[in-house]
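Notes follow the structure.
One protein chain is absent from this view; the other protein chains keep their places.
For subunit A:
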Amino acid sequence: MGRTLSEKVWDAHVVRHADGEPDLLYIDLHLVHEVTSPQAFDGLRLAGRPVRRPDLTIATEDHNVPTLDVDKPIADLVSRTQVDTLRKNAKEFGIRIHTLGDPDQGVVHVIGPQLGLTQPGMTVVCGDSHTSTHGAFGAIAFGIGTSEVEHVLATQTLMQARPKTMAVTVDGVLPDGVSAKDLVLALIAQVGTGGGQGYIVEYRGEAIRALSMEARMTICNMSIEWGAKAGMIAPDETTYSYLKDKPHAPQGVDWEAAVEYWNSLATDDDASFDREISLRAEDIAPFVTWGTNPGQGVPLSANVPSPDDFDDENEKVAATRALEYMGLTAGTPLREVRVDTVFLGSCTNGRIEDLRAAAGVLAGRKVADGTRMLVVPGSGRVLLQAESEGLDKIFKDAGAEWRGAGCSMCLGMNPDTLAPGERSASTSNRNFEGRQGKGGRTHLVSPLVAAATAVLGTLAAPTDLQPLDVPVPENV
């Protein structure tokens, strides 16, 4: 019988298999950042162990770093210590690091792909749950804890039980103005935050094939938000043309050999999945979350739900708590919800295409009075690219703040946080209580919805905006 994409990639990385034990898997790429690594390096030092493969490891600073005054020492001393610790560890163990101010500094899941280090058929890990992003290339990519970070540093392997397989097939064509983010939010609302648990998910079908690499990364990024071990998309011409010119892409005969191998990875026609889910792209509309987990979402055109809408007792209780925390009343149209802050950025939606989409809406328009908008590019390179296209000027002319690269307000470890009670429309991945700042209220949205919301000051899609008198310049 045939094998699925994930089974082929898994099988190709098994170093050791023994019945009753997890497989020992080889790791092709290990991404390291400042928050989940210090205790792992300490562990190595205590045991007198080296990093086995510094040449398969890369570090950057992203979670803690400020997005203003990036040329000055980090003001928060505890954050500075953590960043300095990573720099010292990278030096001591011979690991390549991209520090603040370097064009290749940025959110760890943005820099792997932009350097061409993320490729099809690989295993990629990082001490960060959104490592699932890299699955967009047809890699098995997942987040690990600090003990496992130490394990990979020491051995370049991980012990992993083989997950089950799931297919999410999206047929049809996404309507205009509906993006990958809407698609994945709609999926999570349907299956729940635990729906993917124990599975590696393969996203397939016509609507997935039609997506750009950036959009595929958005989908795979959010796999963890419905509990999946990893999310993957089979590599194809879209993948190869994205990769071809990247610095670490294979060259010459290596490229030919690689493509031949990558083409063999697609799920065989006679392979079967442990579970299958189907969606129709035409049914998807701009989507927003109203609650405090990514599964609590509805179409933007809907009203805030009532706890009575849920049959399950746990969901009922969770909805009651969420409405209270979010300061929302059941029955309110979501389009009437006022937003204080719009955050455009993160490993979910901080890539160049996301910035272009939002700039396309903001060009010739202004951010509403009483609303602030932060634009945080995913990496130094995304920032430079955006500036070369004049996108920074569009954002600044609209009244948005143009910031340096990092994780920023996605998790509020740096100074970019929400105040208690402050409400955001955020292109990030988690609307958990306090995620963006203690007492902060988060609505997850796509870049298009974020931009339209910034203009109106209430949750909105671009179709809600007045048409412009002057046409938008062609380059956006």
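Just a few scattered comments:
As a working rule, a residue touches a chain if its C-beta (ideal position, glycine included) is under 8 Å from a C-beta of that chain, and two chains touch if they have at least 3 such contacts; residues count from 1.
Here, contacts and distances are computed from a predicted model.
The complex appears with one chain absent; UniProt names that chain "3-isopropylmalate dehydratase small subunit" among the candidates "Succinate dehydrogenase iron-sulfur subunit", "ABC transporter related protein", "NitT/TauT family transport system ATP-binding protein" or "3-isopropylmalate dehydratase small subunit".
For the options A:227, A:378 or A:462, the residue in contact with the chain missing from this view is A:227.
In the complete complex, the hidden chain is touched by one of A:4, A:105 or A:119, namely A:119. Listed here are the subunit A residues that touch the chain not shown: 15-16, 20-22, 24, 26, 28-29, 35-36, 38-39, 42-43, 47, 49, 52, 54-58, 63-64, 76, 78-79, 81-82, 85, 96, 104, 115-117, 119, 122, 127-129, 131, 142-148, 150-151, 154-157, 159, 161, 193-194, 197-198, 224, 227, 229, 247-250, 254-255, 257-258, 261, 292-293, 314-315, 317-318, 321, 411-413, 430, 432-435, 438.
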